[in-house]
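All protein chains but one are shown in place.
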């Protein structure tokens, strides 16, 4: 079964396609608050899914990391406006410090291609 | 390859089936301590796996989040009594604050269907 790497780099690839499944790297975004960062993250998710030949209506599972769980409702509002309401994925959210102190939220997505 | 959503909601689905694999949302439970909550979580996992047409003997991977790692042995005792000893999954456990302060443990499960 073929493995195809999208936006490959020396440390990680933006996404990896295996058969009918694509695994995305954790996406972080720019912005001064969770709303701005989450929107930017999810735009990057859209772009990677498109490059893999799929879209957000085919997401299977998403792991969400929040630097501060007090931003849960704010993250969720962006998520709810973005996600396909007829095709919501499995999801788990936990609080975690991320790669740099200014990073407030990170989304790690697995999606179906066919 | 078909994608089927189980217990779909506007933010997430309870589980998502893709081909021969089912991805569950992180399951949290009711109860005053880790033992009670873990039992409740795993009963919800059983119910979702059943609805997907599979059971705990087919779990592939489980991510466990614990609010306080000092409860590791207590969580593990519930897990060990529940899991199919002949068919234990891959597992990783980390400490994390969860969506609400009273949530002590969360299990995110991926399982085989066929």
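Letters are used for the chains, namely A and B, taken in the order the chains are written, and counting of residues starts over at 1 for each.
We adopt the following convention: a contact is a pair of C-beta atoms (placed from the backbone, for glycine too) under 8 Å apart; a residue touches a chain by one contact, two chains touch by 3 or more.
Just so it is clear, the structure is predicted and the values come from calculations on it, not from any experiment.
Of the residues B:6, B:28 or B:83, which one touches the chain left out of the display?
Considering the complete complex, B:83 is the one touching the chain left out.
For chain A, which positions touch the chain that isn't shown here?
Contacting residues on chain A, toward the hidden partner: 1, 3, 5, 8-16, 18-19, 23-26, 63, 65, 94, 96-99, 106, 108, 110.
So that we can see where the missing chain sits, which residues of chain B does it touch?
Within chain B, the residues touching the omitted chain are 20-21, 58, 60-63, 69, 72, 76, 79-80, 83, 85-96, 110, 112, 114.
Keep this in mind: only the chains that are shown with their structure count from here on.
With chain centres taken as the means of their Cα atoms, state the distance from chain A to chain B in Å.
Inter-chain centre distance comes to 21 Å.
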